[in-house]
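A single protein chain has been omitted from the complex, and every remaining protein chain is retained in its original position.
Our next item is chain A:
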């Protein structure tokens, strides 16, 4: 993941262009390749020729309106608002003049990915610098117009101000011929504004994308209309890999009004195998025809795989101490195990989980003037653009992905696999095609969160001192399936691993002996395409780590918070590094200490009720968001049903750039955590997920809403991500609370009432 991030923030090493274009002022990063060499004709010429990197760029028109163009996907995190506020704050802009626009991909543009809570984290410094460069230029031009010294000027409310004199940005833009290039080094000189002088960052604000989402005008991928388009629906084959179409009988489909035939897809990119799409002049016609058509297959080898088969393989792999890739190897856990007087072994499992984005996946594709135009909402255009190109046999510069609002991302739309059948169908029929998956199609084609098995072992010596912990985690690996080039080597260089399927196991507790193995479940890998799902690795590794920490604490008869604090000494590698993880484990200790007070930890509660604690450190060690969660639950001793009364969340994500957005994201992610803890889980049955719609798959709804008490540590440290970290600690906090309420230790997600009942001491 480290490599991925470096690639995507490389524009921090680019030069920055500011120039008058038309009647406005345009500011943008130079292209990544040979940034300095290509700048030959001055900034204005570059900019008007659109020879810049459009990761983010902004314009000021001669009325002073500021348009911030954002290449990141808007899927509910209001990322455009956060980014625009960073820029606007540095510029000294009047926020009411700022608008955002989400832009399309073009292969010559920068790397486009929105995931892993990275957006604000990655853009904070470069956007601050870009805004500061813009301010500098506006001040220089404004000072000239005012006839004052630039050093005496500041900007505020979209004005350049010098004492009692001022001139608006609009007037500067109108009358200035501006042409400036800041080299990467010059740009690096700009330090983000000090917290005290910020006018927008960390202040309350309304998100710019919200009004359109209250009146039906926000445009999502599914809303796209292309002239003369045909509607299509896929017939999803019985296995994800290896299905071959043997025959199609569409005699019943022909009775559907508006039916326009079917296509058997042949995919040179090999993303899909054995696919048929059904066409009609209305979507409902395509749905009906899809139900009526009969397709015969030679099925792939995983046609009979069950969830239990995958779990069994995971259990065997996790148990085998030689399996997997070493990700953490501290001390000598083998020796610790040998010398141990007592030990504890626990196995944790999680079920397959669906993304279930509210908007089923879809794409509309049109071939026009030798260019393949793909219209859809997507989080990682750069990953699938080359795949689309390969599928349709065109070069990458002939594919454009047009971006829309995403009706939910959660990691599902990091994969762009749904573009492929749409593109192939449009190419085959020679007409624009809008392919929409029904909910059932969407579930069967989902890149689910893989079922997982984790084995944890703890060892104590004769003096009851904890010697160390061993952790093996087996699952299907999304990165192996979709972006294998991003897999790093293990610490012993003997093999690679998916960093997204183990992050969180490399936690901030100090242990003398600690080993972590990341293990690929090969049966999972064969049966489906494992996906990234909100909070990704820590979303399930945290389940094992934080449940087990509680088990270890209880075995030692120590309060679970005291126990955790004793290991959060911020020594060695857990000391943290400036600026991103400054303070290290100390910041975790702080949230833990604070939440203990806040929740009146240790209070006596009515029978069958309990509090449980868990902590999390966000997505990755090099972008930690420090968090703690306390769950207050009540267990029905007759049925094992769990009611969550309250979730308290305390997060330290450094500077909170967009406070209300941060709160909204955390409300959402904590409720996701609760939904995954108690309500969501499906199972593979005959090679596919068995739950494909809401009649049997039941995410949390309003009647399950607990009281939420969410707060953020107030500091001015480097801002880290927030879209996902709130999720991580919730499930283990609930499980630990169940244990404190009724003495039942549950180790499987989701936590089912039967499992609670079975685990209750009689």
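In this section, contacts are C-beta pairs under 8 Å (C-beta built on N, C-alpha and C of every residue); 3 or more make two chains touch, one makes a residue touch a chain; residues count from 1.
Quick note on the criterion: contacts and distances are computed from a predicted model.
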One chain isn't displayed here; going by UniProt, is it "Oxidoreductase", "2Fe-2S ferredoxin-type domain-containing protein", "ABC transporter ATP-binding protein" or "Branched-chain amino acid transport system permease protein"? "2Fe-2S ferredoxin-type domain-containing protein"
Among A:245, A:406 or A:419, choose the residue that contacts the chain missing from this document, as touch is defined above. A:406
Determine which one of A:144, A:213 or A:586 touches the chain that has been left out. A:213
Tell me which of A:356, A:459, A:563 or A:739 is the one touching the absent chain. A:356
Given A:20, A:77 or A:648, the residue that touches the chain left out of view is A:77
Which one, A:226, A:292, A:708 or A:760, makes contact with the chain that was left out? A:708
What does the interface between chain A and the hidden chain look like in terms of residue numbers? 75-78, 206-207, 209-220, 222-223, 225, 231, 257, 282-284, 287, 356-360, 405-410, 436, 438-439, 660-661, 664-665, 667-668, 671-672, 675, 693-695, 699-703, 705, 708
